[in-house]
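Single-structure report; data block below.
Heads up, one of the protein chains got dropped from this complex, but the rest are sitting where they should.
So, chain A:
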């Protein structure tokens, strides 16, 4: 068993590059998904029924598709519509769009639960439209949802493992390569699991930092 882990150690370069790719993929898609979610949520909350319904259709639709299937559609399906992306772009695109729906829904839930009066005060003090959203509504929203966003970020990290099926050289793909090259499945996969765990601990640490900032304001 020690021998198996030594084999994995000898392939650490591959494993770490997988970890780096998983990190880049997760961080980029989480940031972009959150940004997209922020753009989508005023639509979800729109008083114009058609806009709200269109957003709702997208958000509910995305949340009901298994991520693996969605990744297949983006990588294998879209080319038949003439949209061809390499595996990196496909993976990033799939993770981003899929999670944007979750982010939007997370933000919407928190928005609805926010006390109405500070937002009303914003209107009374002359904030409207984008300025009201950016200065008055969004900041407390982001502080309040940070634990749930962190949770979603962990989901993104785990979902990124599915992208091994489109040959994206992320952490699961790297572990898989090591095990098939040396036949050390337990050591290779456990190493990957530990690395995923470490990544998630970092996310949790980040959440607790934001949590302390939020706590001072509650």
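By definition in this document, a residue touches a chain if its C-beta (ideal position, glycine included) is under 8 Å from a C-beta of that chain, and two chains touch if they have at least 3 such contacts; residues count from 1.
Keep this in mind: contacts and distances are computed from a predicted model.
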Leaving aside the chains you can see, what is the UniProt protein name of the one that's missing? Options: "NADH-quinone oxidoreductase", "Glutamate ABC transporter ATP-binding protein", "Cytochrome P450" or "Tryptophan synthase beta chain".
"Glutamate ABC transporter ATP-binding protein"
For the chain left out of this view, which of A:121, A:193 or A:209 touches it?
A:121
Out of A:131, A:167, A:194 or A:209, which touches the unshown chain?
A:131
Provide the residue numbers of chain A that touch the chain removed from this figure.
115, 117-118, 120-129, 131, 135-136, 139-140, 143, 216-218
